[in-house]
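Accompanying notes for the structure given below.
In this view, the complex is presented without one of its protein chains, the others remaining in place.
Let's turn to chain A:
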Amino acid sequence: MRPAFPLVCRGLAWLLVLLLPACVDPYSPEILAAKRSYLVVDGFINSQGVTTIKLSRTFAITSLPKVPNETRATVYIEDTAGARFPLAEGATGTYTSAYLMLTTGRTYRLRIATAAGVLYASDFVPVKITPPLDAVDWRAEPTGLGIYVSAHDDTKATQYYRWEYEETWEIIPPFSPSIEFVNNAIRPIRVLYPAQCWGNERAAAIQLAKTTALSKDIVSDLLLRRLARTSDRLYRRYSVLVQQHALTKEEYAYWELLRKNTESLGTLFDPQPSQLTGNVHCLSNDAELAFGFVGAHSLAQKRIFIERGQLPFDWPFVSGYEACVPPDTAKGNYIPLLRTGFVVPVSEVRDGITVASLDCVDCRRRGSANRPAFW
């Protein structure tokens, strides 16, 4: 419900351009290009399971967003009594622990020593138990598919919730080529393209709720995701994995600010962003910044599946390949066309072949051909 505001701003920019000899010049003070490589800690201490922490570095605003991973660091979880639980580096910059059962009532923190020998630690945080998800519901509504979560905690100890979700959906390419172009010639295909792939996306949105204003600790039917009726993710089968985190008040405040900061960049007309780092600090040098909030809690998760057949029949079937059909037909000397690599042959027709772009043929362009374990 805030249509007017950004419009006015854009409008003003227009006006300036239009009525006045306004000029736009690049603005690149040295401060922006300055190399700022601070440690970023992404993850939480899982009190009942495997803790996965990603370590990376911040990068300058003006550089391309290529995330520099922090490798060969020594990472462990530590409690106030001094017990340590090490994390080992798996994939570059990703550190995992053994399956842990941490004691509620104690406080824990994450300690990091980088390969360069700089020491970091998060603040000690109490362990919270995440209550199970009561339900992940979906409803077909005029505005599209809504996915809702419900949870509660009778002990009223949770109060602050965060959800993440990961979507997986089937991808069915429209063509399965029977021929292929190898060595400047058409021949029958030897290895078929996969007939099915699975798209996967982890949501970037930050979903939060708190129940401090309610007499009971209940989250009821909170809208987590809305998919348009025309979403290609609903073509055949769709699945969503919802993960629920119980947060402390401080961690909740961190995520809430992070969400607001991400909504816009600082122009004259945007809301004021706030400075936000988290609860990780550099022990070796007070002035060195570190980013991320490491909380300690268990994880509750729930997966649901939605079949196309369960959705209203008047919803359109959208495969995402609508632009691919019908395939183009190439007649005469189509070898030069194929040689460009823009298209691949699909099938032979009378005096020619049909062709399609690789994206229309190879569903691995849009997902993975490996069937997920849960599918």
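Methods note: contacts are C-beta pairs under 8 Å (C-beta built on N, C-alpha and C of every residue); 3 or more make two chains touch, one makes a residue touch a chain; residues count from 1.
Throughout what follows, contacts and distances are computed from a predicted model.
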Which of "TonB-dependent receptor", "PTS fructose transporter subunit IIC", "2-oxoisovalerate dehydrogenase subunit beta" or "ABC-type multidrug transport system ATPase subunit" matches, in UniProt, the chain that is not displayed: "TonB-dependent receptor"
Full-complex contact with the absent chain, from A:R202, A:K331 or A:R365: A:R202
Identified contact with the non-displayed chain, of A:P26, A:G82 or A:P188: A:P26
Identified contact with the non-displayed chain, of A:Y38, A:Y76 or A:Y334: A:Y38
Sole residue of A:F85, A:F124, A:F291 or A:W315 that reaches the chain not shown, by the stated touch rule: A:F291
Sites on chain A contacted by the missing partner chain, in the whole complex: 1-5, 7-16, 18-29, 31-32, 36, 38, 40, 42, 54, 56-65, 67, 164, 202-206, 209-213, 250, 253, 255-269, 271-277, 289, 291-292
